[in-house]
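A single protein chain has been omitted; all remaining protein chains appear in their positions.
Labels A, B and C are assigned to the chains in the order they are written; within every chain, residues are numbered from 1.
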Amino acid sequence: MSAPRGRPYVALAGPSAPSAGELRAAEEVGRALARAGAVLLTGGLGGAMEAACRGAAQAGGLTVGLLPGADRAAANPHVAIAIATGLGELRNGLLVRAADVLIAVGGGYGTLSEIALALRVGVPAIGLHSWEISGLEQASSPADAVARALRRLGHRSAEHD
Amino acid sequence: MSAPRGRPYVALAGPSAPSAGELRAAEEVGRALARAGAVLLTGGLGGAMEAACRGAAQAGGLTVGLLPGADRAAANPHVAIAIATGLGELRNGLLVRAADVLIAVGGGYGTLSEIALALRVGVPAIGLHSWEISGLEQASSPADAVARALRRLGHRSAEHD
Amino acid sequence: MSAPRGRPYVALAGPSAPSAGELRAAEEVGRALARAGAVLLTGGLGGAMEAACRGAAQAGGLTVGLLPGADRAAANPHVAIAIATGLGELRNGLLVRAADVLIAVGGGYGTLSEIALALRVGVPAIGLHSWEISGLEQASSPADAVARALRRLGHRSAEHD
Partner (left out) sequence: MSAPRGRPYVALAGPSAPSAGELRAAEEVGRALARAGAVLLTGGLGGAMEAACRGAAQAGGLTVGLLPGADRAAANPHVAIAIATGLGELRNGLLVRAADVLIAVGGGYGTLSEIALALRVGVPAIGLHSWEISGLEQASSPADAVARALRRLGHRSAEHD
C-alpha cells in the first residue's frame, strides 16, 4: 500500500438504517473514493457507513471507522482501522475535524449534525439525496459527489470560534 | 440561592453575531427561563449567548457557559459558571448532552448542529426564528418557546447509538 | 451570591472509595475552599468528591460536578451544578482544563491521571496523602493544601503540546 498520508481524507456521513437507494449511493461513493486514492472516514457502524466501507474496501481503498462507543467490535467488517472513541455523538465532530471534505448521504439527524459542523468550521460539504441546507453543495450522483469533493480539496477554511 | 440541582437545565443555542431581533429574543428567553427557575446553559460567548445570559442574570437566574476554548476569560460577563472545555465545536455536543431541553434562536450553522444533535439523541428541541427542520418544534415568541420547553421537560428519550 | 466569575476555580481529585482519613481531608479542603471564595470543581460522584462538595456546600460555597456519564442524576447531593459530560475518563482532562489549580487527595489511578495531566499542561498541582511525583507540591494538612493552592493561583503555565 502506498503511503496514505498525502492522500485526501474524505468523510462519509450517512444513516445506519438507509433506504435501498441510499445504500447503493453510499457504496458507489466508497468505491469511487477508493479509486481516487482517498482515505475513507466514517462512523464505522452499519447501513450507509458499512456500504461505503464495502465499496471502498472492494476497490482496494483504506477505511477508517471512528466509532461512538468504546468497543472496537462494533465496527462493520469493512472497516480496516477502527478507533473506539467512546465519545457518543461527539464523535460526529471528530469525524468532521479529521476530514478534508464531507460527503453526506441521506437525511438523518446525525448526518445533519455532521453537515452543520462541517459548514460551521469550514470543511467543504457535499450532499447526495440529503438535506437542503444553504451552503451544502448538491450532487446529482455518487460519481458527481466524489468529483465535487475532490475539487473542493484544499478549500478547507481556517477554523473559527 | 436555593439548590439548583432539582431545577431544569435548558440550553440556549444562538449565533455570536445575531440580528437585533434575535438579540431581543435571546434576552427574553433568558429572562423567562430564570423566572421559571431553570439553569441556563449556553456556549458562553457573545451575541445571542450573551443576551440570554444577561436576561437570565438580571432576573436572578443561574448561567453556565461551556466555552469552546481553553481560556475562561472568553466568557461573556453574564456567565456565572464558565467551563473552558477546549473542545472547539465538539462542545456543541456537550451542551446538548448536559441539557434537558434545547431552545434554538436564529439560523447559524452552529445552532443547526445543536438542533441536529439534540434531535439525534432525543433531547427535545424548540426553534425560535430558527431552522425549519422536521422534528424541531416551532415557537412563536420567546415566552412561547420557554413555555414549550418547560412542557417538554422529562421527555428526553433514552440515548441511542 | 456574589458573582463567581472572578473567583478561583479549584479542582479536587480524589477516590470514590476513600479511607476515613481521606474523607475527612476532602471535606476539610472543600470547607476551606468555600471560605476562601473558591468555586469547587470535582468529578461529581461519591467518596472524596462528595465529601469535598459537602464541606464546601455547608460553608456556603459553590460546587460544580463534571460527571463521566451522561446522566445528571449520578451527581452527589452536594453538587450545585452538574454537567453530565458522557466523556468517561476523558472528563479527567476536562476537569484539569477547567481549573486554575488542582488539589489531589489520596492515591487512586484516576487521581494520578489528573495529577499527570495537570503537570503536563501547567496547572499547579498540590498533593495531600497522595502520590509522590516529582513536580507535585506536597501539603501537610487540608488547610495547608488550600493555602498552597491559593498561593499558586495565576501560576498556570501556557498550554503546550
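By our rule, contacts are C-beta pairs under 8 Å (C-beta built on N, C-alpha and C of every residue); 3 or more make two chains touch, one makes a residue touch a chain.
All figures in this text were calculated on a predicted structure; none of them were measured in a lab.
The chain not shown here is touched by just one of C:14, C:30 or C:110, and that residue is C:110. Considering the full assembly, A:66 is the residue among A:32, A:52, A:66 or A:118 that touches the omitted chain. In the full complex, subunit A contacts the hidden chain through residues 1, 3-5, 9, 39, 62, 64, 66, 70, 72, 75, 77, 79-87, 94, 97-98, 159. Contact between subunit C and the unshown chain involves residues 45, 68-69, 87-90, 92-94, 96-97, 108-110, 112-113, 115-117, 119-121, 133, 135, 159, 161. Touch with the hidden chain on the side of subunit B covers residues 70, 86-88, 90.
Definition applied: only the chains that are shown with their structure count from here on.
Between the CA-based centres of subunit A and subunit B the separation comes to 29 Å, rounded to the whole angstrom. Contacts with at least two other chains are made by residues 70, 86-87 of subunit C.
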